[in-house]
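Missing here: one protein chain of the complex. Every other protein chain is in place.
This part shows chain A:
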Amino acid sequence: MFSFIVKRALSAVPTLLFLIIFSFVLMRLAPGGPFTSEKPLPPQVLANIEAKYGLDQPWLVQIWNYVSGIVTQFDFGPSFRYKDQTVNSILSQGFSVTLVYGFWSFVVAVGVGMPLGIIAAIKHNSWLDYLAVGISIGAQVLPNFVMAPLLVILFTLVLGWLPGGGWNGGQWQYIIMPVIALSTSYMASISRIARSSMLEVLHSNFIRTAKAKGLPMSSIIMKHAIKPALLPVVSYLGPAFVGMITGSVIIDVYFSTGGMGQYFVDAATNRDYSLLMGATIIFGSLTILFNMLADIVYAWLDPKIRLA
């Protein structure tokens, strides 16, 4: 198990490096820089500004400085746009917001989706089963950018219960809609996967044996069925998390929650290289980290993977 974790962790490093270098090169290749404005700056001034940010050095040196700054001091450099702020301070503001509703969305998606799917499978062909299937079919076409405006229509414009946007220090009224909008489609997918794998497990031979030797249904499910049935769900958690991270961009932009996504889109439109890079790298490392965790949990549940 330990060697598996080490191996898996090492394989994440080149991916992260590639992400950094690729986005770095992409941004340097792009036409127009952060200092190209409508009034062209005098060349000396431009040269001075570029020297200040280190843009006059060869690419390789720039990349090396950038990467070593992140690795040794966790320093993403100054923002090109917001002159008085570093990328770190901007991102840590946004990150605290994204983390809160991202965490709750994940909890809702897994905490509602998984039991719903498992119970639906146990009570196969009951009204609960049909409800779960109905939800998961319907939610396929309700991604976050569709859910968000629909929720605003319902809860803000019609019912007037919840504020239509903003964050306000993370009061619960401001968290509810982002969480529902972000988690719905993943909740549905998780319940669909959990239901079908639980159904498959319940029809397998070892469950029949357990029934034949007279075990009560509750202990058959808890002791024998749950663990193998959860494997496909666990392998979906990685992609689900990635989707939620990506979806947080929509949530931030639509609900003006002030999370990472908003800064990412702002930075992209303003060509704020360092902020954009910083956001991409944070998002990317979260993705990579979580994929890794999902793989490790999977290996822990499934010895075939661990020992291969």
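Please note the rule applied: contacts are C-beta pairs under 8 Å (C-beta built on N, C-alpha and C of every residue); 3 or more make two chains touch, one makes a residue touch a chain; residues count from 1.
Here is the rule we use: contacts and distances are computed from a predicted model.
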Exercise. UniProt protein name for the omitted subunit, picking from "Outer membrane receptor for ferrienterochelin and colicins", "Oligopeptide transport system permease protein OppC", "ATP-binding cassette domain-containing protein" or "Na(+)/H(+) antiporter subunit B"?
Worked result: "Oligopeptide transport system permease protein OppC"
For this session: Please pick, from A:L10, A:L29 or A:A212, the residue that touches the omitted chain in the full complex.
Result: A:L29
Problem set entry | Sole residue of A:P149, A:G166, A:P216 or A:P303 that reaches the chain not shown, by the stated touch rule | A:P149
Problem set entry | chain A residues that touch the omitted chain in the full complex | 12, 14-15, 18-19, 22-23, 26-27, 29-31, 137, 140-143, 145-146, 148-150, 152-153, 156-157, 164, 242, 245-246, 249-250, 253-254, 264-265, 268-269, 271, 276, 279-280, 283-284, 287-288, 291
